[in-house]
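My questions will all concern the structure given below.
All protein chains of the complex are present and in place, except for one that has been dropped.
So that you can tell them apart, the chains are marked A, B and C in the order they are listed, and the count of residues begins at 1 in each.
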Amino acid sequence: MEALEMFTSDRNADVYTEELKLNLGPQHPSTHGVLRVELAMDGEIITDSWCDIGYLHRCAEKIGENVTYLQFTPYTDRMDYLASMNNNLAWSLTVEKLLDVEAPERAQWIRALVAELNRIASHLIAFGTYGIDLGANTPFFYAFRERESIMQLLEKISGARMLYNFIRPGGVANDIDDAWMDEVSAFCDDFEKRWVEYNTLLTDNFVFIQRTANIGILTKELALSNGCTGPVLRASGVKWDLRRDVPYLEPYDECEFDIPVGEGTHGTLGDCWDRYWVRMREMIESVRIIRQCIEKIPPGAHMEKSMVKMYKTPLKPPPGEAYVRCENPRGELGFYVVSEGGNSPIRCRTRAPSFCNLSVLDKLLPGTMLGDAVATIGSLDIVLGEVDR
Amino acid sequence: MGILNNTLPSNTVTDAVDGVIGWGRKSSIWPMTFGIACCAIEMMAVYAATFDLDRFGAGVPRATPRQSDLIIVPGTVNAKMAVRVKRLYDQMAEPRYVIAMGACVCGGGPYVKWGYNTVKGVHKIIPVDIFVPGCPPRPEALMDGILKLRDKIGMNDVFRRQKETAESMNRSYGHL
Amino acid sequence: MNEAGLHAKLGAAGIDGIGELDTSAKDPFVVVEADALVAVMTFLRDDPDCAMEMLHLVTATEREACIELAYHLCSYQHHHSFVVKVICPRPEGGNHDTWHPEVPSVAGVFDAADWHEREQWDLLGVVFAGHPDPRRILLPEEWIGHPLRKDFVYPSFLGDVPLELDATPMYERGPDWTPPSSEPRPAGEPLIQPPSPPSDRPHAGGQAPAKDEAPADAADTGKEG
Partner (left out) sequence: MGAIRDYFGNISSALTSTAKGMGVTLRHYRKEPPITIQYPFERFPVPDRYRGLHILEQEKCIDCKLCAKACPVDCIEIEAEHHGRILEWTQFSIDYKKCIFCEFCIPPCPVDCIHMTTEYELATEDPDGMVEDLLTWTGLRPQDQRALEEAAARKAGKVVPDAAASKPSAEGTSAEDMAAKIAAIKARMGKKD
């Protein structure tokens, strides 16, 4: 804000610039999709900003009201396409809550395992593209290499590379075997080494720190009031993680893991660097959870017996409503489903974490420089498929 | 290609010149940095080291339409975005090529029935050269599409006269 | 504190129009009058025992007899959550063209409500009175109707963008092609009125709820296309 006061548009001053309206996006390499931000610029300083979303509005909620509960599972994949497993998980838990069934124990452990793997993949994209946003190209290639290994692991059990449709109401689609789990632990060993390299490449990079520290400061109050969740909220110093505080799967209750919280390492709490660093540390925590899952996974069925018939006859939950929240890589994903006893819900509302995280952008940008806008957008790590649904 | 476009008869010289031009064009396709939805992530995977589109001379994604030859439309185009996609296409210089990546772009995909807001295939908006269905297509499938596009570019007639090409060129100039 | 405790606390706050707690639902909820909504939300946020710091979700649900708004709140201090509902009964013959239920906006209490309420206006046509920026958020400004209503008619065209499956591609249209939505409207049927106090934001003044005018008399003009 100081900079803003320094260059106030005083018409009598020596250096006077007309206000410039600048469109960032929808086709812009660093808006992470089809976000459009309209910026009012005074020279290099942003004086006002308006987010314009809806360029990827794909009518998911209307579709949810017209297809059956099972058939909506692949559509949840396509909301947050970087974390399909977590979306499937949230939707399955919602349907299970409506139906009053619970997935078998083994299915719960498999769910936690694949959800954490997908969390790593999602954070890797955030890490790689954030590097590109700020002018570091190399991390992108490193991140995509590790992501490719995760894709291949998940492809082996689910059959698809990105949009898995693996976690379904009542359990998971396929069982996993020991050979696959060995591959996962081999990946974990490898990944921990790579993670150190990432830090050398980007985290400790002086230029990177200069471009992210003390930029885009999101205070705790602003984050809470705007409904920010996930790493964005944790970076502002709120120690809240649904996995620990409201464990929605059994493994999260039993596994040991830490909740990384922003510490203001390079100055201010809740700046871009904190958000980035929370994500980086979450990857390592996910590796910890994965290792414990592999160790403790119990034998048993991977799908609730009574649910197998859902493939032939549509699920018919009793009238009622359910709201389930899950900790996604981007924050708390919630599905609010209202059933009136039919084959499909009458309302299928999604609480998309990116939607709420993005709504804070208009409050972060004014007063910063244009180059920092890119850093701020990247640090929020939005997925437009989820913002617009 | 202005005045010379499709005006000369086919003979040894024009064939040879066309061959050289086609080889040049197909070996340096510059795609546009343009991501819409899920398929964009697989497109990024194609640019990354594992698949490395640069082996085909197409690994330099340009951030502006004015410098690019190829627009890969990766992801659902909806009513709000369609106008922008068309504008981006209009800003590209000839010769320009379009790859429709993913089921949504090829023909509506999963959103074809209940999607009140989605365009059922980007070929309703801009002329498409190669369709790559799949949801999302594997990176290999996209590269297969790009290889097919390379073949198509290599066969293009720049100097030789060919009736259909001239007609389609005129059509795309006329209304876009 | 569980939901019953929160409800008791809320009942003791002296706000009129707070209903009973429905404990038969999976997430127990309380129905409040629309007039009491802002007071209830402010109380839930500010009371130290409730301390609902975060508004998670604003949902409008169209049922046969009503449109029902659900507000999901949650507290990080006390690890509890609460659901507040407002019910807007459907008047006789209220379909999506003519009926826009109105509830007070809580955007002044929770910033998060801003976008959520805009989305509910956009998709379901619920008017949030006193909203700072009542524009559409997901759909384009020139969109007509509210797609999540059950009687929504699918449009074939938006401007000249074809939205139907078997539309002619844009580049194959003849030179004398005219967009279907530009057909002349029947006289006396204006587009939806802009909001009465014009907002200073860009693009304002398209389709936004107007309190006084019947907002959507002509809402179906461009729909059949």
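Of note:
Heads up, the rule we're going with is that a residue touches a chain if its C-beta (ideal position, glycine included) is under 8 Å from a C-beta of that chain, and two chains touch if they have at least 3 such contacts.
As the structure is a prediction and not an experimental result, all values here were calculated from the model.
The hidden chain, counted over the whole complex, makes contact with A, B. Interface note: of B:25, B:62 or B:148, the residue touching the hidden chain in the full complex is B:148. In the complete complex, the hidden chain is touched by one of A:74, A:170 or A:385, namely A:74. Only one residue from B:17, B:60, B:83 or B:112 touches the chain missing from this view: B:112.
Counting over the whole complex, subunit B has residues 49-52, 55, 103, 106-110, 112-113, 121, 123, 128-135, 137-138, 140-145, 147-148, 152 touching the chain that is not drawn. Remark: the residues of subunit A touching the chain excluded from display are 67, 70-75, 136, 138, 145, 152, 155-160, 163, 165, 173-174, 197, 200-202, 204-207, 210, 311-312.
Assume only the chains that are shown with their structure count from here on.
Between the interfaces A-B and B-C, more contacting C-beta pairs are found at A-B. Here the spacing of subunit A and subunit B, counted between their Cα centres, is 31 Å.
Inter-chain spacing, taken between the CA centroids of subunit B and subunit C, is 40 Å.
Multi-chain contact residues of subunit A (touching two or more other chains) are listed as 54, 57, 59, 62. The residues of subunit B that reach two or more other chains are 80, 116-118, listed in rising order. Against subunit B, in their complex, subunit A makes its touches with residues 26-29, 33-34, 54-59, 62-63, 66-67, 74-75, 78, 81-82, 125, 129, 140-141, 144-145, 147-148, 151, 161-163, 384-385.
Against subunit C, the residues of subunit A that register as touching in their complex are 21, 38, 50, 52-54, 57, 59, 61-62, 65, 97-98, 222, 224-227, 238, 240, 245-246, 320-323, 325, 332, 334, 336, 338, 340, 346-347, 349, 351, 355-356, 359, 363, 388-389. Of all residues in subunit C, those touching subunit A in their complex are 25-27, 53-57, 59, 61-63, 70, 72, 76, 79, 83, 110-112, 114-115, 123, 136-140, 147-148, 201-203.
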